[in-house]
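Pasting a structure here, questions to come.
Note that this complex is displayed minus one protein chain, with the remaining chains in position.
Naming follows writing order (A, B, C and D), and every chain is counted from residue 1.
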Amino acid sequence: MELAQQLVNGLTLGSLYALIAVGYTVVYGIIQLINFAHGEIFMVGAFGALSTALLFFRSYVDEGQVLPFWALPVLILGAVAASVAIAVLMERIAYRPLRNAPRLAPLITAIGISVFLQEAVRLLYGKIPGFPDAKQKVPFPKIAVVSGDAWTPFGLTIQRSTIFTVGALVICAAGLFYFVSRTKTGRAMQAVSQDPDTARLMGINVDRIIVVAFVIGATLAAIAGIAQGLQVTNVNFKMGFLAGLKAFTAAVLGGIGNVWGAVLGGLTLGIVEALAIGFIPGTFGGSSWKDVWAFAILILVLVFRPQGLLGAKVVDRA
Amino acid sequence: MPQRSVVAVGASLLVASLALTGCGTRGGDDGGDTGGGSGDSKVAKIGVIAPLSGDLAALGKGIEHSVDLAIKQANESNAIPGWKLELAAEDDQATPDVGKNAATKLASDKEVVGVVGTLNSSVAQSVQPVLAAANITQVSPANTNPSLTQGADFATAPKRAYPTYFRTCTTDSIQGPFAARYLFEKAGIKEVATVHDKKTYGQGLVDAFTKEYTKLGGKVVSAQTINPDDDKYDAVISKIKPSNPKAVYYGGEFPQAGPFSQQMKAAGLNVPLMGGDGIFSGEYVKLAGSTATGDLATSVGAPTDQLESAKSFVSAYDAAKYSEPYEAYGAYAYDAANAIINALKTSLKDADSAEAARQATVQAMSSVSFDGVTGKVAFDEYGDTTSRVLTVYQVKDGAWAPVNTEEFK
Amino acid sequence: MSTNTALPDVLDDSDVSRRDRLREQHGAKAPLLALAGGVLLLVSGLLSWSYDDRILGDISIRFYPAGIQIYAMVLGLVAVVLGVLLRRRPGWLNPGRGLAAVGWGSLVFVVVALVTIARQAGGSININEGGWVALVGALLVFAAGFVAQRFELNVRTWPRLPGWAEILVIVVLMAVLLFTTAYTLGLDDSWTFVCLLVTLLSVAIALVGSGFGEYVGFVGGNNRRVLLLAAFLVAFLFPFTQDGSDANMSIATQILIFAATALGLNIVVGLAGLLDLGYIAFLGTGAYVGAMLSQSTFATIGWKPPFLVVMLCGMAVASTFGLIIGSPTLRVSGDYLAIVTLGFGEIFRLAMFNLDGTNGPDLTNGPNGIPAIPDLNFFGWDFGKVHTVAGIPLGRFSNYYFLLLLLIAFVILVFSRLNDSRIGRGWVAIREDERAAEAMGVNVFGLKLLAFAIGAALAGLAGTIKAHQDTSVTPDQYIFLESAFLLAAVVLGGMGTVAGVLVGATILKLLPEKLRDAADYRLLLFGLLLVIMMRFRPEGLVASKRRQLEFHEDDEELVQLAQTEHLEEAK
Amino acid sequence: MSDILEVKDLVVSYGKIKAVKGISFTVGEGEVVSLIGTNGAGKTTTLRTISGLLRPTSGSIRFRGQDLTKVAPHDIVSLGLAHSPEGRRIFPKLSVEENLMLGAFSRKDKGIRADLDAAFELFPILQERRAQPAGTFSGGEQQMLAMGRAMMSKPQLLMLDEPSMGLSPLMMKRIMTTVTTLQEQGTTILLVEQNAQAALKRATKGYVLEVGTIVLSGTGSELLASDDVRKAYLGED
Partner (left out) sequence: MTVTDPAPAAHEIGDRVVLEAANVTMRFGGLTAVGDVSMRVHDGEIVGLIGPNGAGKTTFFNCLTGMYIPTEGRVTLAGEQLPPKPLKVVRAGMARTFQNIRLFGNMTALENVMVGRYCRTSSMALTSVLRGPKFRREESATRERAQELLDYVGLGKSTELLARNLPYGDQRRLEIARALATDPQILLLDEPTAGMNPKETEETMHLIFKIRDSGLAVVVIEHDMRFIFNLCDRVLCLVRGSVLVEGTPGEVQSDPRVIEAYIGGDDADEEEDA
């Protein structure tokens, strides 16, 4: 029973990681860039949803009421809009000029953006009239159907937010699969990831495809942001850092550049963490060591399978 | 070169005209800058080391303003004749390294006699030796780690670590047992689960709680820790839930405790959560949401609106119109500053300079005793506060309400 | 059929930009503009800038320049000198570029100063005549810099001074450096500090841009040992300028520790090309070893050896960790290595956080860390006490400063000697092309491990001293952001260089200390700085020759030479 | 014969280094024009500039009178200019058919299917392996795929960069024969080759590049007969 419960917990956590990890992997697959700031895109998505709630459902929020279910799509739209806007800006302003720079330059830039976005939200969010100060955790509104008391089938506790998260992952993954393998733009994405210059010669607008990759990543991250908000009932400017780090780990674990790898890596990582809390006996178990186990698994996988679980050959641009 | 001569003539004209209009000497540091007033008074500074930027800035600013208030009041009432008190606030960014720099800077300032700070125990550890070396009195409004006053083996062989260090808040070793007695004796809860965030404060609280609670005959059915960086506690809650505790005792601070309470109840574990003064904050109620009703917290001193001295502090603070509220530690900081001022009354009396009075101030601290905002302010042989009045609060209608005030024995 | 004769038309530039045309038309006016602007700036220093005597120091008094008035005069003086030089057109200088830097610098400086005055005093009405004169002067110098013609440097015409004179140049330079540093650090006011920084930066860029820098490099090259000795002497003398105050020394010691660690990282990243995102763990290892083996009552290990042994232990343990972390590099490369090292860094921090007796053995006291680490004591020289040397009291941090100076000298020695050796060539070869290096008989695996081990050992050594200097060791000092800062110091300063890393470390540690007014915004600015740096100068402030070529394809002359030769051969 | 492509005073630089130093040439309708020269002569740079992957420092490139220097590379393709790059550069993880369909990425007309069949007819081996990932192919087969892919955009001008590079003599002959076939079908071809003999023999016009400059030009047979060419590029003394 406890095993099943911890698997559910792991699945929830893993789905969230997977949603974020896809963003790392899609962008890496196209331009071999570790977009370290992707965690912040996730955070911006969560704040986007919060802002939408504050703008359009103010009365509910102020009175601590539960938002109606139809608010969910509106919040998703708001979150996606915020994430996508920031991601596209980031690509345009910071990354595009560095397209041909040595590898370290975009990485440092990414760290810079990450710090910048966190600080910008922390310092400036509360300065927008009507918005709460974001220097600390900010409560996230509850939404009918996806928030509230947990289901308890067979003695298991399944949070409603879990169902939202896992469902979102399934829908997004299916959509992504269709997009990449069945549409013309998807095929162009594959072409760009294999050989951008030649893709240009085919008449593919590579810059546009790169933007598409950032948009896809940002969309999924935004949905993850809402999922996180629903699960933990608050958002904060730092939430992107650890989640981003874990999701990046998941992407690498699955084989960076491979969308299915990101999903698999995310789920694996989530389940490893949950099981480490629940089932590693003695003093090295429990939640204080779970991250150690997660990273240890990552290192082990990479040592024995350097390209990750589903990854293709290592791209070494060192 | 005609142009050059034009420039030359122009320049010399300019210089000549200015020579006529303005001349004077630059004043030295000691001259006329103070802008009138008591020109003959000597200056002594009380420093503040607290996080004035970053996550915890709200708490730090509250400390700074409260000390500022105490200093202003002392100057107005001319508490120390012949001396003017000034505030020297330094940011520690809640980081030991930065805190050490701040302490070094204050120690180098010959006018500094005492310091109120720090907020974090970890920062205190690196600030203590610097201030001790310079004989500067340090009073912390917020450090709760027992080892800061009583040394590494505080439980078995307490030994004063730094003679210059004092604090106005109680240590974990009082708050924890106080909560244990309340739960066991008053609330009649015999089975609890404990959770802490492994930080100095949280762990100390839970350790002290557990010791007292089991001594009383209560049972800790599950002992868990969380990672303060986490947002999600599903796995930990899943581990606690099967053991069916009647309450959860949480050692830590509100940013984690609030969501923990919320998630705990969403997962069907509908028992009260209790914590220390770290969760006694309006923010906790906001984060924990509507399901927080019934959650408990202990805090030091009697409720502020029940003490006469506290009421006047609150009204004076409001009147001073600071940009940030006094927050959780403002009252303690105010008391800490007043403790130093009280000591200065003795030590500065015959001192030639602030620096010369440092040692005397430290000695005077042991005899300080007055009624402060948080209760009686006095220090024992380790530098800990002798005040042991604590209050249990409970969330009712979206706010904390006092339920029981008592002196801990 | 036609035969075109091919001439290497390397200097033919059909596309002269508008700016070049501007320079051709108005270049002749530049010296005059510079002179006029410079004189105005000089004069402005004698005038009052503000009615309020509390802003930016006290700049309300006439004919008694202070603070930013002096900076304005310095800028003016440089502008005048460059203006005169521009007129004379010496072949060994390029005053035009220098003027451009001074122009930009003066303008930024004056604008910052005036805005600060206006803001703090409540309106531009509070700006006195000096400020406006300076503004006009700065605009003139700026215009001069904009239109001034650039000359090709002819390095062969550098005058070769007699040996003693060259040494004198170095000594004077170093003296200026010492004075400036002491003065800069003495500033308390954030905005005065910013103004000074702008002044120093533009003067420095002006000197380098106009060719003085290369001249100094040339002189320094002739007298390498003297230069090194002088640099260390200046560093050694620095505490004596502090008049017993320890405030700046405390910052200086942190800079030194940070720089020593960054230099260790520079071996791994800059030379061997291995991206390490968890490097702070090695500093942490050293610090924890130092703490655990110290006399602290909180120390968890009973063994309390003398500090020299502790230092060796710190190095040994850190380099062992380095080897453990390094060994997966055999199989993992590129971006994957980055995440592995990041993972190890997090594991280290979490392990230190957790090893408190409840979760695993009690080694580190968990989040509380190991406090109350006593000061070092070398043969009766107590680092915690104030010692008076030559009448100047030297406090606790000065003592550590001297020790750390020895440390950094050692680290620099190791770094530069390794760089210029068989090992260093092996590292660079691996960085360039790992497979080719292997096929040329370079022991890739061994050298990678060596890089990790040596880098880690240096960081570990720094850590043992850090533990005593900080008096406490806690896990939250060793978070990922710190590793990112280290990497940023290396990249901002210039990968693979010593000077660059020193500069980078100084900037990253000093700015936040001095910009306390902007304390809340310092991380925001830091993020922005990283982005802007990478955009406009990815090779860092001090680029190693090799790196510079890698980032900007500037090797024109050589390539043209090679191509011409090739062309001749083909004929 | 009208000129389909006109390159005038083209200068291309990498940073401050000039790789192409002011070359001019024209390609007429239905011609096969060869650019020959050693590695580093600027041949590939020229082609990459024409197809928009590189931006010229100065000079003009006119394709049917339209200046290409400001047109984005993906738009150049739809103008009717295809470029089969050096080293083939097929998409290794995509199947043969997907590779070919990407060649027609910029097209929106209905004739794509028919052109796919035409490509298969030109290279029957591609049809046999239409579902296989292209990365498993040998060099020669990849070259066929690359040419087929370029033809899928229905180009008016086909630029082939070193189609014979790294191929065995046998395969080289096959590829060169295809070039002739394509010309006979009416495609204008700009051919860059190191193999001067093969390239010039088929060329209606040829240009010899050395270090970024055109040093010789003429008809294919003129150049073949030239002493300079024979000495420098055909290895005859």
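Note that contacts are C-beta pairs under 8 Å (C-beta built on N, C-alpha and C of every residue); 3 or more make two chains touch, one makes a residue touch a chain.
As the structure is a computational prediction, the values presented were derived from the model and not from experiment.
**Q** List the shown chains that the missing chain touches in the full complex.
**A** Contacts of the omitted chain with visible chains: C, D.
**Q** Per the definition of touch given earlier, which of C:Val136, C:Ala316, C:Val428 or C:Ala499 contacts the omitted chain?
**A** Answering carefully, the residue with contact to the hidden chain is C:Val428.
**Q** Which candidate, C:Leu271, C:Val442 or C:Ala462, sits in contact with the chain we can't see?
**A** Of the listed residues, the one touching the omitted chain is C:Val442.
**Q** For subunit C, enumerate the residues touching the unshown chain of the complex.
**A** Its contact residues with the unshown chain are 413-414, 417-418, 421-426, 428-429, 432-433, 435-444, 450, 454, 546-547, 549-550, 555, 558-559, 562-563, 565-566, 570.
**Q** State which residues belonging to subunit D touch the missing partner chain.
**A** On the side of subunit D, residues 38-40, 138-140, 165-173, 176-177, 194-195, 197-198, 201, 231-236 touch the unshown chain.
Heads up, the rule we're going with is that only the chains that are shown with their structure count from here on.
**Q** Please state whether A-B or A-C has more C-beta contact pairs across its interface.
**A** A-C
**Q** Which chain, with its centre taken as the mean C-alpha position, is closest to the global C-alpha centre?
**A** C
**Q** How many angstrom lie between the centres of subunit B and subunit C, each centre taken as the mean Cα position?
**A** Measuring from centre to centre gives 37 Å for this pair.
**Q** Find every residue in subunit C that makes contact with two or more other chains and list them.
**A** Residues 353-354, 358-359, 520 of subunit C touch two or more partner chains.
**Q** Among the residues of subunit B, which ones contact at least 2 other chains?
**A** 57, 198, 225
**Q** Provide the residue numbers of subunit B that touch subunit A in the complex, in ascending order.
**A** Its residues touching subunit A are 55, 57-58, 198, 224-227, 229-236, 238-239, 241-242, 255, 258-259, 262-263, 266-268, 283, 286-287, 289-290, 398.
**Q** Per the contact definition, I'd like the list of subunit A residues that touch subunit B in the complex.
**A** 2, 5-6, 9-10, 12-13, 64, 135-137, 139, 142, 147-150, 152, 157, 159, 228, 231-234, 236, 239, 242-243, 273-274, 277-278, 286-288, 290-291
**Q** Per the contact definition, I'd like the list of subunit C residues that touch subunit A in the complex.
**A** That would be residues 269, 273-275, 328, 331-340, 342-344, 346-347, 350-351, 353-354, 358-361, 431, 434, 480-481, 484, 487-488, 491, 495, 520-521, 523-524, 526-531, 533-535, 538, 550-551 of subunit C.
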